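One structure, pasted below without further comment.
Every protein chain of the complex appears in place save one, which is left out.
Note that the chains are named A and B in the order they appear, and that numbering of residues resets to 1 at the start of each chain.
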Amino acid sequence: MGVWIILDTKFVALLLLIAAFALFYAYMALAKGGMKIKARTFPAVAAIPEAIGRAAEMGRPVYYSTGMGQGTLNNQLNGPQTLAGISILGYTTRLCAKSGVKITYFTMIADSLPLVEETMRTAYMAEGKPEEFDPAVAINFQNEQSPYLTASLGWIQREKPASSILMGGFYYEAVCIGEAGNTIGAMQIGGSANTHQLPFLVATCDYTLIMEELYAASAEISGNLDVIGSLRGEDILKFFVLILLGLGFILALVNNNSLISLLKV
Amino acid sequence: MSQIYKREMVFIVAGVVAFVMILDYFFGKNIPGISGAGNLSSTLQTWALIIQLMAIGLGAINLIQVHYRQISRKTNMALYSAWFMVFFAILLLLGFYKLATGVEPYPYTWIFANVYVSLGATLYAITGFYIFSAAYRAFRARNIDAAILLIGGIFVLLANAPIGEVIWGGFPLIGNWFNNVGQVPGMRTFTVVGALGLLAYGFRALIGKERGFYSEVQ
Partner (left out) sequence: MSGQNIWDKLQNVDRRVFYWILFIALTVPFLSPIGLPITVTPSTQSYYDGLKSIQSGEVVVLSINSGVSAWGDCLPAMIASVHKVYDQGGKLIVWSIGYTDVDITWAKIKEKLPDVFSKWKEGENYVYFGYCPGQETNVALLATNIRAIYPKDVRGVSTDQIPLMKDINGANKIKFVLSSDTGDAQMYYIRQWKNGQVNYEKTGKPPTVAEMGIAMNKSGDMAYYLSGDEFGLVAGSRGAAELEALTGYKGDATITMDSISVSHVLLVLAIILTNISMFATRGKKK
């Protein structure tokens, strides 16, 4: 087994994974220990209180969705996006509860329902208003993409939300919901790590979180030093990846595939 | 069980399952009982599927709650909610009939094929119209960056349509260059960067530092 481990390229990937985890942990520990780490503010996250304030002034509700996310949390690409969206939902719900603004969450991800209900209920409880949370009003679930989109579009046309927040794993519904929000003049904040929907979110939303910013947003919202420290670790890792890219480019120029073979899984 | 235990159990279970899956991916064939059919990792994956399917039942309950509320409060959407409940009941009964007899009833297939499928296709087609109005609003050369986006977009649009090469042979040439060469580094960057962000997020979730999605409100 020992010889097999050394010769298998997955072992290199495992070493890199452990190194990445060690880097994150190191910076988390350093940040908690007092190292000053400054993370830039995401305009999209900073705009959330503005969006809720707008809704409060106009007396209109807020629309929130984490996208179709392939209908399940058990999806490598979309599950984490949905979870990140739910984290931001908790923050948004708390602001809504504080301002007395109604928020409705639309989803087609059945296995996220217990998480969402718990998150929203806790947000209302944190503001001392547990009686104001009613899952039958605040959460709207549809089983498939088309009914979820129809429900969203219909609700947006009827209720005319002042703000619309789209954070998660979106597919073609991003452009439909975004345009529907634009039609009624809603302030829109979007975010997704699905590359194919980013152009539509950027075109239809006033503020957008792009790719990793969606995952980093909850770190910024929490304000926890160690969590922000992991963002620094992530940035250091990016430099390392850049170095690898440069090295790979130079080796490819001289027809050397050793680095590719080493990193292939 | 107290709230604290409930919360911590979520993270302990998630951590253990993640550890098993990492072991399976990297060492699976060398650790007996982890990899392969019937072993721990495939059992866990099967359980995940079962939980996913059970959750659909939860979703159905939410649907009934939402629409019952509309009906009981006699809102302006009550009629539509009543219509939904009628259809829900019909399809549920038809589904039970299929379960009991093993034969798919014709109304069930007809409703799915002629109502649901047609409506789904219609909604997907609506995307084209929305993209049209979004492009009309977004493709304005307000500054240099927007102007470059606009020019690139026009080339890609006309490369995708056969009429582009009829108008000018350069449209498909340049448009396909944008598709096959120009935008690929950007997309790869997105993918790599997104993966790194996901790695950090996963690590935080694994060690229980990422709690926003379960009952810890920020």
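Note that a contact is a pair of C-beta atoms (placed from the backbone, for glycine too) under 8 Å apart; a residue touches a chain by one contact, two chains touch by 3 or more.
What you see is a predicted model, and the numbers here were worked out from it, not measured in a lab.
**Q** Touching the left-out chain: which of B:19, B:96, B:129 or B:168?
**A** Of the listed residues, the one touching the omitted chain is B:129.
**Q** With the full complex in mind, choose from B:48, B:71, B:111 or B:206 the residue touching the hidden chain.
**A** Considering all chains, including the one not shown, the answer is B:48.
**Q** In terms of residues, what is the contact footprint of the unshown chain on subunit A?
**A** Those residues of subunit A that touch the unshown chain are 70-72, 74-78, 144-146, 171-172, 183, 194-196, 264-265.
**Q** List the residues of subunit B that touch the chain left out of this view.
**A** 29, 36-37, 42, 45, 48-49, 52-53, 112-113, 116-117, 120-121, 123-125, 128-129, 132-133, 135-136, 139-142, 150, 153-154, 157-158, 160-166, 172, 176, 179-180, 183-184, 187-188, 191
Throughout what follows, only the chains that are shown with their structure count from here on.
**Q** Determine the centre-to-centre distance between subunit A and subunit B, using the mean Cα coordinates as centres, and give it in whole Å.
**A** Each chain's C-alpha centroid was found; their separation is 13 Å.
**Q** Which part of subunit A faces subunit B closely enough to touch in the complex?
**A** Residues of subunit A touching subunit B: 1, 4-5, 10-11, 13-14, 17, 20-21, 24-25, 28, 72-74, 80, 83-84, 86-88, 90-91, 93-94, 110-111, 113-115, 118-119, 122-123, 126, 135-137, 139-146, 149-150, 158, 172, 175-176, 178-180, 182, 193, 195, 198, 200, 203-204, 210-216, 218-219, 221-224, 226-227, 230-231, 233-234, 237-238, 241.
**Q** Using the touch rule from the top, collect the residues of subunit B that touch subunit A in their complex.
**A** 22, 25-27, 30, 48-49, 51-52, 55-56, 58-60, 62-63, 65-66, 68-69, 77, 116, 119-120, 123-124, 126-127, 130-131, 133-135, 137-138, 187, 190-194, 196-205, 207, 209-210, 212-218
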